[in-house]
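All protein chains but one are shown at their positions in the complex.
For reference, chains read A and B in written order, and residue numbers begin at 1 within each chain.
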Amino acid sequence: MQLFSQLLQNKKATVGVTILAIIILVAIFAPFLSEYSPTQRVGRPHQAPSLEHWLGTTRLGHDVFTRLIYGARVSLAVGFGAGLMITLIGTVLGIIAGYKGGVIDEIINFFTNLVLVIPNLPLLLVIAAFVGQASPPVIAVILGLTSWAWGVRVTRSETLSIRQRDYVKSAEMLGEPSWRIMAFEIFPNLISIVGINFIGSVIFAVITEATLEFLGLGDPNTVSWGIMLYNAQNASALSVGAWWDLLSPCFALALLGLSLALINFAIDEVANPRLRTGGMLGRWTRMVRAGEGKL
Amino acid sequence: MNVLSIANLSIDYVGAESVFHAVKDVSFNIAPGEFFGLAGESGCGKSTIAFAISRLHRPPALIRTGSKILVDGRDVLELDDAELRSFRWREVAMVFQSAMNSLNPVLTIEAQFYDVLNTHLGLSRVQAKARAAELLRLVDISPDRLSAYPHQCSGGMRQRIVIAICLALNPKLLIMDEPTTALDVVVQREILQRIDTLRKELGFSVLFITHDLGLMVQVSDRIGIMLEGELVEVNDAQTIYRAPSHDYTKRLWASMPRLHGTPIRQEPAS
Partner (left out) sequence: MAFLLRRVVFYLAAFIAAATINFFLPRLMPGDPVQIMFAGAGSNLSMENLNALKLTFGFIDAPIGQQYLAYLQSVFTGDLGRSVKYFPLPVTELLARALVWTVGLVGSATIVSFILGTLLGVMAAWRRGTLFDSVVSLLSIFSSSVPAVVISLTMLFVFGYSLGWFPNGYAADPMLDPAFGWSYISSVIHHGALPMFTMVIVLTGGFAVTMRNNMINLLGDDYIVMGRAKGLSENHVMLWYAARNALLPTVSALAISIGTILGGSLVTEVVFNYPGLGNMLYQAILARDYPVIQGQLLIMTAAMLVSNFVVDLSYVLLDPRLKKA
């Protein structure tokens, strides 16, 4: 809880949360923000941005702005869905490996390291290619099942150090069952690591979903930012000068990634005081300038 | 003239909302060849003073205007960057709290002698190696250790290597900041004995910082007692031991097990 109150005072966190909240609200209220349907032809192909079509139209005459705000739903859903799965698997396996040790640890650790050295995107490409035209939920599940290794690694190493603490030792002496120790003694101390893992995984999932769709592995009927990129690229949007078709989803993806990354950096700063610089340095500098002292 | 003369030294740690006064208006002197002890609980500001003498602090530490730190008559706080660099180690060398960890783990022992000897005296690699071998012999370490890395040496050996590096430029003052806390009692005594002998041979003064008052009385000429940033008592070691005047010093003695074992110094402190 202390983590959250400290986060509220962090500038990076405030900016990140604000942007994220706006994106979420826009996604939820998409039907009220646009008079058009995202899947219907509402204008001539590749119209430049105008009052009628704020961000222009695609080659098929879809309204880019409408597709953008509906597409936010997919990015957010895949991002948070897959992020949740990745974090869940990573945290559970990491705590078990770190706390149980022995053979269980060796098995989990071996598979974690194995997954870490098989390049992720090429692996996803092969799987998605066999699945065929993968819909957003399918992409989320594939991401969740293949991308947990990093989370296991950090959670495990943190658990290893927490396992040595006194309160864990005393809970063991009292004969607490090991699942209770893992859930109530160890997990609460991992909150910041789990948080960083979760936000990091959401960023990863948003980026990867868009990338897979851009590479032609998604379902072309979906309204999502990745499919928008794919269609724009196929329509040679840049070479015909229809930059809005391509750059709008680019900007949206960058904004979402940026807001999440700001939150992640803020958690890291709050959890790791050494990384914090904060207001005291400003005050120190002012005092030195005022001739109150030196180093 | 005193080797070290500290007058009205105040050091703050600046926080975002409040200021912590770590050292409050402290003054004391160390004479040439003197072994001076600074004692007090951890967090009382004694290490903060040690860092200030070589001006090693980083923000948010702040040495208050009006403080004076004279080494051999020169005010350290008035030195510019270049003067400060040439002052460090040449006049004041320092053994750090965990001397075992104060050697750079990725450089050989030789390289850690060489950077000092080259920076300050301009010695070549060959000259530096000969000088380093000489210094290691002073602390009874074989010169073939020069090519070793710190992790290949024992804790006590690393400690002695740090002392040898400290002596590289014949400093006037050697600061030892809790140098022996991580070592076992036997090694600890051996190291302090060696420092004492070297001090008599080479003539440097020592500022010895520890929370272990019993150990300190055995090695120091004079002792200062610190409490919450203030220097509450300064006196001969024997007076501090037999007739402490400040309440806090008395309480420190009361909380400590009685002394035993043979004295560390060859002759009694006089």
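Quick note on the criterion: a residue touches a chain if its C-beta (ideal position, glycine included) is under 8 Å from a C-beta of that chain, and two chains touch if they have at least 3 such contacts.
Remember, it's a predicted structure, so these values are computed and weren't measured experimentally.
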Considering the complete complex, of A:Leu60, A:Leu88 or A:Leu123, the missing chain is touched by A:Leu123
Tell me which residue among B:Thr119, B:Gln193 or B:Asn235 touches the hidden chain in the full complex. B:Thr119
Which residue numbers on subunit B touch the omitted chain? 51, 54, 56, 59, 84-90, 93-94, 96-99, 101-108, 115-116, 119-120, 149, 151-152, 162, 165
Those residues of subunit A which, in the complete complex, touch the missing chain: 12, 113-114, 116-123, 125-127, 129-131, 150, 203, 206-207, 210-211, 214-217, 229, 233, 238-239, 243, 246-247, 250, 253-254, 257-258, 260-262, 265, 268, 272, 274-275, 277, 281
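Just so it is clear, only the chains that are shown with their structure count from here on.
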Starting from the mean Cα coordinates of subunit A and subunit B, work out the distance between those two points in Å. 50
Which stretch or stretches of subunit A touch subunit B in the complex? 278-281, 283-285, 287-288, 291-295
Residue ranges of subunit B in contact with subunit A within the complex: 12, 14-16, 55, 57-65, 67, 77
